[in-house]
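Have a look at this one before I ask anything.
Note that one protein chain is taken out, while the other chains of the complex remain in position.
A and B are the chain letters, set down in written order, and residue numbers restart from 1 in every chain.
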Amino acid sequence: MTTLSLSKIQKRFGAAEIIRGVDLQIGSGEFVVFVGPSGCGKSTLLRMIAGLEPISGGELSIGGKRMNEKAAAERGIAMVFQSYALYPHMSVYKNMSFGLETARMPKAEIDKRVRKAADILQISQLLDRKPKQLSGGQRQRVAIGRAIVRDPKIFLFDEPLSNLDAELRVQTRVEIARLHADIGATMIYVTHDQVEAMTLADRIVVLRAGVIEQQGTPLEIYNRPVNRFVAGFIGSPKMNFLDVRAVASGSNGLAIDLAGSAVVVPATDTPAPGEKLSLGVRPEHIRIGESRGLKLGSLTVVHVEHLGGQTIAYGRLADRQSMTVALEGQQRIAAGDVLDICTGPEHCHLFDSEGRRVDG
Amino acid sequence: MSAVAAFELKAPRDRSGLREQLAGYGFLAPWLIGFFALTLGPALASLYFSMTDYSGMSAPNWVGADNYLRIATDDPRFWTAMNVTFTFVLLSVPLKLLFALAVAVALNKGLRGLSLFRAIFYLPSLVGGSVAIAVLWRQVFAGDGLLNQALNGLFGYEGPSWISNPSYSLYTIVLLAVWQFGSAMIIFLAGLRQIPQDMYEAASIDGAGRSRQFFKITLPLLTPVIFFNAVILTIDAFKAFTSAFVISDGTGGPIDSTLFYTLYLYQEAFINFRFGYASALAWVLVLIIAFFTAMSFLTARFWVHYDD
Partner (left out) sequence: MVRALIYALLIAVSFIMLYPMLWMVASSFKPDNEIFTSTSLIPQDFSLDAYRRGWTGLSVGFGQMFLNSLLISVLVVIGNLFSCSMAAYAFTRLRFKGRGFWFALMLGTLMMPQHALLIPQYVMFLKLGWVNTILPLVVPKFLAIDAFFIFLMVQFFRGIPRELDEAAIMDGAGPLRIFLKVILPLSMPVLATAAVFSFIWTWDDFFAPLIYLNDIQNYTAQLALRTFVDATAQSDWGALLAMSTLTVLPIFILFILFQRLLIEGIATTGMKR
């Protein structure tokens, strides 16, 4: 069931068009993550949904009702800010009850809700403190608590974890996932962090320059990025792109010219022979020293990073195109080594000169 | 039914826009009323009065530029007032700046007791405009006042009555103004604080001595603050009133030696009830202040150092 629907949503700041026609349906209880490069309009889109930013064009509806002109508080939405935006002069309790008091809820009901939320977030012992007296993680919980007490249909998060240190980030991420499972509300979450996006999302929405490039489950986006931008944006380390040329298309796939040698990759599209293409292969899908699979050439290693669980090698192919390889486990590789690298045909992504995915 | 739907389609947009407008103008209402009733209205009215013979009693008669002509050509007291005021401004402002800067630089050396000194130097600025201090000044510079007692005690010198001697009276008021250098000093101190310490470290590594550091780093980086202080102090000096009024009993005496412009304006307006003429005087003062401010901003780019 759709609870939130954006249709042809636009945002202009003066002459600058920041959001350029976004269409998006979000189902009730879904966890949707917005990702995209800095300045692409993620926050702006979120703030329009929240009601903090007027909508320049298109329609926003929640539960089937048009919301464009409704005040933020009438939309049944709560928002968790990147800076937490806790009221510095109010106690934790007051921070959480402020919205309920504004809605003139009976005192007893307010108390019940605040204590219940505090219980869920394990901040009951902090209720009398001021935000100044809390750690970053505790502030984060209070900010979430302030959202929970209002029992909203939709939660909005704008990079809520970016001010936390690495360990706390992982911990809070897990808690947010659990919270989502517990209360089952719709959540829209903006982040820069790949791992957050992949782990939390039911659906990822990739934005660039105010338009949606692709939306889908994390694995859909990982496995079948619709264009070169999405392919490069999702996944870490970043996908490798090699310049290739189409040679001929046959029944078992497309023959391409990769640095002089012809290889065949699965593809149902049929680009004209001679067309310039881009072959994308994720670093973690490259293997070394195997005879099976698709040969990509020999890689002269320039630099190696040993991460313990993974070994990442940066190098150049014979035609000087650069390439990153991520190998499982601890490999004995050093700069200067020459590796024969290959990949499985199923891991190849082809993009045409406009960056669109070439295949079926 | 469809009428309602149509209404709902259009109305909400207006309502949310309107709500913001209403809130904005609601909160601004006191200022707006004040602006029209107490600033814009009076400004226009006084511009009009300045071209009439208004006395407050009978209706104003239009006299065109007569008042201004008289100011320029036929009013010796105006020129006296100009003379007194300009002497005061040109003496008190530079002296105040100099004192304020010198003391601020001295205090900025990381001395202990900074906040105590700062407080002591600031106090006169806070009370200096009051009648009590003007009364005190009268006593200090009277013939048998504190200064002469001290001079007599220390050097056996019999001083004149500084206040009632037209050669000195204005300078006692200049001194009173300079005595109030504290607020300018505090602004200088705040400015000095903002000069990054590493600039001095870099300079001393480059071998710059103390005085070179002062003239090549401190002073240039402080020019925006000096500029700000100079403009504010100049405007304030043109508006000086209370001390001259109290010290001269409202006359501007002895023999008009302390006839500050504002004092002359006050006399014309509220003693002689020449509202028309006084309005013209007021506008001349406004023009003078505007001219000085504009000149400062024009010359600023030749000596004020801005980062960006």
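Everything that follows uses one rule, which is that a residue touches a chain if its C-beta (ideal position, glycine included) is under 8 Å from a C-beta of that chain, and two chains touch if they have at least 3 such contacts.
Because the structure is a prediction, the values reported are computed rather than measured.
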Seminar exercise, completed: Here the chain that is not shown touches A, B
For this session: Would you mind spotting which of B:Ala106, B:Ala202 or B:Met295 touches the chain that isn't drawn?
Result: B:Ala106
For this session: Specify the residue from the set B:Val135, B:Ala202 or B:Met295 that touches the hidden chain.
Result: B:Val135
For this session: With the missing chain put back, which residues of subunit A would touch it? List them for me.
Result: 47, 50-52, 71-73, 77-79, 81, 83, 85-89, 98-99, 102-103, 146, 150
For this session: Write the list of subunit B residues that the hidden chain touches.
Result: 20-21, 23-35, 37-39, 41-43, 45-47, 49, 56, 103, 106-107, 109, 111, 117-124, 126-127, 129-133, 135-140, 144, 146, 149-150, 153, 179, 183, 186-187, 189-191, 194, 225, 228-229, 235, 238-239, 241-242, 245-246, 249, 262, 265-266, 269-270, 275, 278-279, 282-283, 285-286, 289-290, 293
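One rule holds in what follows: only the chains that are shown with their structure count from here on.
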For this session: Find the geometric centre of each of subunit A and subunit B from their Cα atoms only, then give the gap between the two centres in Å, rounded to an integer.
Result: 58
